[in-house]
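Let me begin by presenting the structure, written as structure tokens, before commenting on it.
As you look at this complex, bear in mind that one protein chain is not there, while each of the others sits in place.
Chains here go by letter, A, B and C, matching the order in which they are written, and residues are numbered from 1 within each.
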Amino acid sequence: ALPAVQAQNVAPADGDPNILKLPEHSTSLGKPVASDGYGKPSKWESNVQRRPSPGLTQTTQASVSFAPLQSLFGIVTPSGLHFERHHQGWWDIDPSKHRFMVNGMVKTPKVFTMDELMRLPAVSRFHFIECGANTGMEWGNVAVPSCQYTHGMLSCSEFTGVPLITLLELAGADLSNGKFVLAEGGDGSSMTRTIPMSMVKSGEVLVAYGQNGEMLRPENGYPLRLVVPGVQGVSWVKYLRRIELGDKPYGTKDETIHYVDLMPDGQHRQYTSIQECKSVVTTPSGGQTLLDKGFYSVTGLAWSGRGKVKRVDVSVDGGRNWRTARLESPVMSKCLTRFSLDWVWDGKPAIIQSRAMDETGYVQPSYRELRAVRGSRSIYHNNAIQSWLVQESGEVKNVQAG
Amino acid sequence: ALPAVQAQNVAPADGDPNILKLPEHSTSLGKPVASDGYGKPSKWESNVQRRPSPGLTQTTQASVSFAPLQSLFGIVTPSGLHFERHHQGWWDIDPSKHRFMVNGMVKTPKVFTMDELMRLPAVSRFHFIECGANTGMEWGNVAVPSCQYTHGMLSCSEFTGVPLITLLELAGADLSNGKFVLAEGGDGSSMTRTIPMSMVKSGEVLVAYGQNGEMLRPENGYPLRLVVPGVQGVSWVKYLRRIELGDKPYGTKDETIHYVDLMPDGQHRQYTSIQECKSVVTTPSGGQTLLDKGFYSVTGLAWSGRGKVKRVDVSVDGGRNWRTARLESPVMSKCLTRFSLDWVWDGKPAIIQSRAMDETGYVQPSYRELRAVRGSRSIYHNNAIQSWLVQESGEVKNVQAG
Amino acid sequence: QAKGGFPGIGRDATPKEVAAWDIDVRPDFKGLPPGSGSVAKGQEVWEGKCASCHGVFGESNQVFSPLVGGTTADDIKTGHVASLKRTDYPARTTLMKVSSLSTLWDYINRAMPWSQPKSLSVEEVYAVTAYLLNLGDILPADFTLSDKNIREVQQRLPNRNGITLDHALWPDTGLTGKSTPDVVAKACMKDCAVDAALTSTMPDFARNAHGNLAEQNRHVGAQRGINTAPPKAP
Partner (left out) sequence: QAKGGFPGIGRDATPKEVAAWDIDVRPDFKGLPPGSGSVAKGQEVWEGKCASCHGVFGESNQVFSPLVGGTTADDIKTGHVASLKRTDYPARTTLMKVSSLSTLWDYINRAMPWSQPKSLSVEEVYAVTAYLLNLGDILPADFTLSDKNIREVQQRLPNRNGITLDHALWPDTGLTGKSTPDVVAKACMKDCAVDAALTSTMPDFARNAHGNLAEQNRHVGAQRGINTAPPKAP
């Protein structure tokens, strides 16, 4: 019952007309250099887009668009496909007018221009960013058809910026009494989040302007955003205008009313920041249809907010048996890691799953294991093992199993 | 004699109006998600473009556009800014009609569709690609004003594809007698280049379809190109249609008439493939003007076609004294590595240089050292140390020194 | 930090600049500007500037989840919203979740009204916060909220005790209770015990809810997107 895709591995009698008759591009002259001073993807790639999930939000400016993970390779997310999460819409801010302020428990509150920030020693690091609500629609049951919508609030870039600690030191920060910083955005929502100084002191929190070699995209906070590796995206404050050093957490809307996790006993967990170890098979995945029986490379992404991915196991029988997948190098801390596993599909139903483990020894849980502790109303921090059912028809369906 | 840029590090009496008067983006509602299903850079970034060098080529289809290295961060080149080199123009090929053939010293010549290639186990790796003629205009003397034109035939991406050895094995390649492969493109030029089987056997030569997470860009060979790490870009055949296994090199136009290096004795070196260890300071660099005296982070790129960059030294006095720069991690083989060094500019003339060393111990030469062996008519493989003169005016000029 | 610092980079902020941007209010009310606002004034503000989106009674889910509803007089006593324990309760309103009054004040002040954020006066923020609490039967109609009495009002928030920090999802020790993860899974490799039944599958009627998936996958590759354009034949 495989779909009627033309069986391409038998040649027509003499040969394939796409070979025998030389294509136009082999027999004529192509287009000039710098046709685009800034190039675009092929017109044949127009299906590869970020998309909102219909009905998920009531407005388009306090909303989300999901990255098409099912069509991506490697670990870098093309900036044009980076997932979006805005609370009050996005802006394209004139960087020459943007200012960054450091205040609070510092000797002298300071103001920096972009010119000045970009003169300071910068670092470049590959990190994933995941929304705390990624896979949130699936806490109770299957809700969306493809990994774009189940896992697409996830992206990974090379970020360039100045370690926040450098700027705090420049302002004469009180590093013994200052325990938390507040990060604040310059957009309408002026997003605020509390970040522990221990992370800042480690040098990993960046005041970033670069993303994948160029400036941040407007949708991702141009010209300045905070990078808080391993922590949910909402802390990576966009359009960053201010950092305040304090001795207590700030109890902001998006850490005490939202991005709080409802436990079975009716209590809300607050300040749940870390994105725990998680993985998802992106090929094949929900909403796709396999062209034929035979060989496939099952591939996907794994990540952990606590460090490096150590191992990924893959099951094709719904979790009964597992094989350890290959990991692509380099495996970087708080960064996506691509895994893959050889698989010959025999045409029978199969349930594909992946299970990641990080360097702390933490193992990605099944839905059963996760729900046993946290119930199913958390909204945030759903890092359960994802199951894709490959049907005899070749169609792949989002299911929960195990 | 510094330029009349507004001194930004003194505040106006009460404060900066950009702070005191809240900007519009702080006080109103921004744009919706997925305004662009495939996003673009900020409108304020429009100066960051790839560009041809006027007068360099007589046609626009056998030509080059240069990546704006002076404006890039980290190591990933945004695909829209990837340098271009076409010999007969570029194409946007329908991938469903593209075929890939393996023939020559194989048991059975084989044909693959893109569907089939993309089912095979793939790897993803970060590599630089540099045109053999990069910096070629500068062999004899200074010719172009900025590092976009001196060094911009250089880019770096995460490439995804199938190791060529897998496909040769599938065709039953004669691995003991087959010593060379010919790679052939499907465009008008049907670019051909010889590649040694030792490289192919090592698994590092890829039949690639992915670049920075998405498909290759049309200008870079969509839907299929060869990746030959460490070797000059012309071997990374675009629009790849065929690989032939043979026992002798193929003597193609672009390895025996072009991409040959004229030595002082009038002999041409043929089959000069490797891009030797090289580096360039991108900030500050030619054609730029410093805004003020004071602190700068001198930063640039280093790479080697023979492996990893081991060390980069930077001089600000025209090569008299050197300090060892910081290297950004991860340092990957045959990949760009970003370096940086703290510098306080005192307003006096300074000549900035960088000198890279790779893991084989090879040291990037000065123009004097390079020309002593190779003269100045090679066109290709100019990896000499680049000098930028910072003038008292703040203007930075391309010079040759040392 | 570089030897000799970073000459030429950054300047001192002026007091007016700090005042213009340092608007946050912490749970201990650090940052709260002095002032007050009555429920009556708040009703004016609400009906003029808020109700169009959030509903006259804060009950609307047209543009966002309801702000008001789901709390009881008993919750005000216990500081725990009882309905949060129920799995059948339909909504989680703002007043059901909020544990610090500072959060409401701060957020309204920085981000509301949505399309004119930071346009409210200090009095208006006090007033409309008071009115929201009045809509939730937390404050009486004749109340005036101020920096003087806000700590007492905090003690009436229905969910003020409804929160926990006993988890290991904060990237530091100190603030939260646990340092080892709450969920501990096992990496069984062979003949693992699994439930054969699917606990949940994508319902057929939702097949097209996200558009035609064939148009959401590339045209070549190891697979295609499923054509979900026409409803699947039964």
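Keep in mind that, in the parts below, contacts are C-beta pairs under 8 Å (C-beta built on N, C-alpha and C of every residue); 3 or more make two chains touch, one makes a residue touch a chain.
These figures come from a predicted structure and were not determined experimentally.
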Where the missing chain makes contact, among the chains that are shown: A, B
Listed residues B:Ser26, B:Ser71 or B:Asn212, member touching the removed chain: B:Ser71
Touch with the omitted chain, as defined above, among A:Ser28, A:Ser46, A:Thr108 or A:Ser198: A:Ser28
Hidden-chain contact residue, picked from the options B:Ser79, B:Gln148 or B:Thr337: B:Gln148
Which of B:Val123, B:Ile352 or B:Leu370 contacts the chain that the document leaves out: B:Leu370
Among B:Arg85, B:His151 or B:His381, residue touching the chain not depicted: B:His381
Option from B:Ala11, B:Leu175, B:Leu262 or B:Val344 whose C-beta touches the chain left out: B:Leu262
Residues of subunit A (touch criterion as defined above) contacting the omitted chain: 8-11, 13-16, 19-20, 22, 26-29, 95-96, 113-115, 118-119, 215, 223, 292-295, 342, 344
Sites on subunit B contacted by the missing partner chain, in the whole complex: 3, 5, 44-45, 47-49, 51, 53-55, 58-59, 62, 68, 70-71, 87-88, 101, 103-104, 108-112, 116, 119-121, 141-146, 148-149, 166-167, 169-171, 179, 182, 184, 188-190, 192, 196, 198-199, 230-231, 241-242, 244, 246, 248-253, 256-257, 260-263, 265-274, 276, 283-284, 286-291, 296-297, 305, 311, 313, 318-322, 355, 357, 362-370, 373-374, 377, 381, 389, 394-402
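Everything below uses one rule, namely that only the chains that are shown with their structure count from here on.
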Chain contact graph, described as a line, ring, star, complete graph or other shape: complete
Approximate Å spacing (C-alpha centroids) for the pair subunit A, subunit C: 22
Cα-centroid distance, subunit A relative to subunit B, in whole angstrom: 27
Per-residue multi-chain contacts in subunit C, two or more chains: 2, 5-6, 8-13, 17, 21, 114-115, 117-118, 218-222
For subunit B, residues contacting two or more additional chains: 8-9, 11, 16, 19, 26-29, 95, 113, 115, 119, 215, 223, 294-295, 342
